[in-house]
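A single protein chain has been omitted from the complex, and every remaining protein chain is retained in its original position.
Right, chain A next:
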Amino acid sequence: MSQQWTPAQTRSLLKGLAFISPWLVGFAGFVLYPIAASAYYSLTRYDVLRPARFIGLENYVELFVKDETFRTVLGNTVYLVVVGVPAGLVAAFLLASLLNRKMKLRPLFRTIFFLPVLVPAVASAEVWRWVYNTNYGVINSVIKSWGWAVIPFISSMELAKPSLILIHVWAQGTAIVIFLAALQDVPSSLMDAAEVDGANALQRFWHVTVPICTPAILFVMLTGMIGMFQYFTLGWLLTQGGPNESTEFFSLYLYRNAFQFFKMGYASAQAWILFIIILAFTLLIFRSSARWVYYAGESD
């Protein structure tokens, strides 16, 4: 089993390390060190002006026992992930399935569904602020002309989160492209066989198309989940956490603590909690994936 260590191997090792050396430096300096440092800071009280003071687990205790805002923040963030990620995923998959059919002007439709993801977040925030405007926004303006009651999208506690999720559903371009590529891999022989067996369109979609696309679904779900836990820009610009903390998400509260209240230790503890939550969700999705992800090439 044990291999002879040859000079050639040493040479190849050095060559390999030389090529990845930029990453080794970056990994040590911009990944490993910051993670370790933030773990340490999370056990301190640190306002940048005075040196960090070690306080053990006090930050964590305060977050979980005393800080009521943090509890709201946790709830808001889990809502965003648990509702927003599946909503975006389902929308992207349905749109991709529609785009996958033979049709005229397909490139045009594809471009239209893709475009929203290109809009910079800051511009997107301004556009949706205007779309959601209670008096003259395009939706409420129409509603008013019908004599109905206006919808207070981002200014009501109940609707603020769903309104932000709607923007997320709108900007699914990346997922649509990934799903389109996966849909092209659905073998037509399988679809024909299912049709011969008397499966209707809906059954074929659910029992053939969806299973074949599960690896892509897993990928979109994982990256979507990791990204959504870090949701910041649109929330920060559009609702600033309000109304009444209903859109105060993890990253917003963390940013506030770090750069507005200069509670670097407290914010680091939050960052570590976020990290652990993301790891737990990743593990959960991976564990469950054995049961629902289908790999065509899998034979052993």
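The rule is short, and it goes like this: a contact is a pair of C-beta atoms (placed from the backbone, for glycine too) under 8 Å apart; a residue touches a chain by one contact, two chains touch by 3 or more; residues count from 1.
Keep this in mind: contacts and distances are computed from a predicted model.
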Name under which UniProt lists the unshown chain, selected from "RNA polymerase subunit sigma-24", "Histidine kinase", "Carbohydrate ABC transporter permease" or "Mono/diheme cytochrome c family protein":
"Carbohydrate ABC transporter permease"
Considering the complete complex, of A:I35, A:L57, A:M157 or A:A193, the missing chain is touched by A:I35
Among A:L89, A:V208 or A:A271, choose the residue that contacts the chain missing from this document, as touch is defined above.
A:A271
Give the residue, chosen from A:S141, A:Q203, A:N244 or A:S288, that touches the chain omitted from the document.
A:S141
I need the residue numbers on chain A that touch the omitted chain, in ascending order.
9, 12-13, 15-23, 25-27, 29-31, 33-35, 37-38, 41, 48, 95, 98, 101, 103-104, 108-109, 111-116, 118-123, 126-128, 130-131, 133, 135-136, 138, 141-142, 144-145, 170, 174, 177-178, 180-182, 185, 200-201, 215-216, 218-220, 226, 229-230, 232-233, 236-237, 250-251, 254-255, 258-259, 264, 267-268, 270-272, 274-275, 278-279, 282
